[in-house]
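For reference, the structure discussed in these notes is given below.
Complex shown without one protein chain; remaining protein chains in place.
A and B are the chain letters, set down in written order, and residue numbers restart from 1 in every chain.
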Amino acid sequence: MTTIKTVARDRTVTHFVSRVLFTLVLVIVSLFFALPMVWLILAPFDATPSLTVSWPDWTLDNFVRLAENPYAMRSILNSLILGVGTMALVIVLGALASYAMSRISIPGRDGILYALLLLSSIVTGTAAMVPTFQLINQLQLINTHVGVILVLAGGILPTVIFILKDFMDSIPKSYEESARLYGAGPFRILKDVVVPIARPGLAFIAIWTIVQVWGNFLVPFLLLRTPDMQPAAVLMYTFYTESGQADLRLISAFSLVFSVPVLLIYFFVNRRYGFRFHGGIKS
Amino acid sequence: MTEATMSAGSVRAPRRRRAEDVAGLGRARATLFAAPGLLLIGLFLLFPAIWTVYLGMTNYRLTGFAAANPEFVGLDNFATALNDPRFWNSLWLTLVFVLVSGIIGQTILGFSLAWMLRNVRPGIKTFVETLVLAAWVIPASVASFLWLALLDRRTGTLNSLLGTEGAAWLIQHPMECIIIFNIWVGTAFSMQLFSSAISAVPPSQLESARMVGANTWQQLRDVILPNIKGHLLTNTLLITLWTFNTFTPYLLTAGGPNGQTDILSVYIYQTAIPGGQLGLGAAISLIMLLINLVIALMYTRVSRGKSGKKVRS
Partner (left out) sequence: MVTYGKRRLLTAFALTTVGAVVLAGCSGGSEPEAEESGPVTLTLTTNSITGGKNSAEADWIADWVIPEFEKAMEADGKDVTVEFQPQGVDDEDYKTKIALDLQSGKGADIIGMDGIWVGEFAEAGYIKPLSEVGGKAVDDWDGWSQIPEAVQNALSFDGDRYGVPQGADGRVLYYNKDLFAQAGLDEDWAPESWDDILDASRDLKKLDGVTPIQLNAGTAMGEATTMQGLLPVLVGTGEQVYEDGKWIGATDGMEKSLDLYKTIYVDEGLGDPVLQQEASGRDTSFQLFAEGKIGILLEGDYFWRSVINPAEGVGTAPMADRDTAVGYAKIPAIDPGKGINGQDFVSMSGGVGRVLNPNSKHAALAWELLAFMNSPEAYEARAAGTLSISPRNDVNEKLLSSDPMLTFVSEEVLPITAYRPGLAAYPQVSVLLQQATLDVATGSSVDDALKTYVRGLEGVVGPDAISE
């Protein structure tokens, strides 16, 4: 009798302690992630923001000044154009290519994928910017959003195909088989059968692409000439004063305005499609 | 349905299934499907990449005499790089950075979060996940600014919280700072990944394990891990490559006080842009690529070994 009771009591104690630890760990981790972001929420509303997080001298002046800046708001729009444009291109081409590569075995397919994945790391670096610039120049695409989108998409596509192919691989074939029996062509199958199943993976790719494009400075900076074409990532670096010091009022307000659209897009996509990394139905 | 359950729940998740043309795609059409993507890649990635390889074998600079008259120097740039102690320092720092921040830090934190949150109340789960994902989604320039504000020597939040006024974190512990920063930024990917992977493990297996009295740790080791191994490796490869190539730490420490956080991406940038030596920069990028290649090969070897033959079980 006593033994069971002791065991039961010990179990409860251990259970309690572990629950406390569990909560503690979660709280610490949450704080770790939240702490740097507190500045982002408080500083933009501060009339005299400093680097430290302090209770703000509440004002909306910073946003007013931001709106007065001729390029600031336009740049957010440009970021959206570049982000959504690249995303659309990457999803369409990526879905097509990854599906094809998943279903058909082309010799050396995996090797090619790996090679492309690795090469994409050079091109997104600084050393390849001269060739990229010259190429876009030859194509007369300097100072166009299309040029930037093409370059960004080219750099992102290998990773996308890599991830999506994995995804496509793990989608059960039964659906496609049935669809084929019903007489649908491969394109139709892709569009109406595979894509809906792959939606969570595509959603992840969409978000990932937009996040990559949103923060990219070098490519749009080099390929675009006029400030009304520049995306927010480039404009962020211009918020320095005459002598090159950071203007915290503008930078904090702009940081918030710069971050919010991506966060909203993430929430929207997550809510609508949910994220998933691998296909397969949840059992 | 049963078939789907089975295929999703095999112990050896069939990662490398033989391609089956279930939709009647046919080689020709498949090529057509893949063509536009490959064309884009070929033009905007392959072409500049090959040109960069060529640049790596010249003494090309963006300005100065060598800009107008670049000379082909063959493998000289590679020799220069490999003989430069700064290169080896940079490589060492990068390996440490990737290992601690990417492979260990993000993976472990991501997995722990995914594991801990799997049974938590939806409200709390969403809250924590949102925080972690927000950190990932926020653009790099903003994120680095937030951390600069946090770690500032005089007026930083961390110092005011800890009461350590004047502690110059970025100067005295630069590697630790960028490692933790990178973990903050990147954990979301691992967390999401493991979250999906764990939820794809068939509950029946977990149930059986629990019934035979396995504790949490044993469940983890014997049921979860074998199930997710395949995907785990592929995606850890991605994390490794991404961390290897990330440039964001530059915004935090600009290569660190006296080169203490001079990871390869920073080294290449400083050689190519302020230093103006594009040829040398290209060569170093290539060396970095080769290192990435070695790492990727290591991963494929491990993954091939772990999941055995590529046959459905």
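Assume contacts are C-beta pairs under 8 Å (C-beta built on N, C-alpha and C of every residue); 3 or more make two chains touch, one makes a residue touch a chain.
What you see is a predicted model; the values in this text were computed from it and never measured.
The residue touching the chain not shown here, chosen from A:40, A:128 or A:184, is A:184. Across the entire complex, the residue among A:203, A:229, A:256 or A:269 in touch with the chain not shown is A:229.
Contact with the chain that does not appear here is found for just one residue of A:32, A:71 or A:273, A:71. Where chain B meets the missing chain, the touching residues are 29, 32, 36, 61-65, 67-68, 148, 153-154, 168, 170-171, 252-254, 257-258, 273-276.
Not every partner is drawn; the one left out touches chain A at residues 68-72, 92, 129-130, 133-134, 137, 140-146, 183-188, 191, 221-222, 225-227, 229, 234, 237-247, 250.
One rule holds in what follows: only the chains that are shown with their structure count from here on.
On chain B, the positions that touch chain A within their shared complex are 1, 3-5, 7-9, 13-27, 29-31, 33-34, 36-38, 40-41, 43-49, 51-52, 55-56, 60, 62, 109, 112-113, 116, 120, 124, 127-128, 131-143, 145-150, 152, 155-157, 160, 184, 192-193, 196-197, 199-200, 202-203, 231, 234-235, 238, 241, 244-245, 247, 265, 268-269, 272-273, 278, 281-282, 284-286, 288-289, 292-293, 296, 300. On chain A, the positions that touch chain B within their shared complex are 22, 25-26, 29-30, 32-40, 43, 50-53, 89, 93-94, 96-97, 99-106, 114, 116-128, 130-132, 134-135, 150-151, 153-155, 157-159, 161-163, 166, 169-170, 172-174, 176-177, 179-180, 185-186, 189-190, 204, 207, 211, 214-215, 217, 232-233, 236-237, 251, 255, 258-259, 262-263, 266, 275-278, 280-283.
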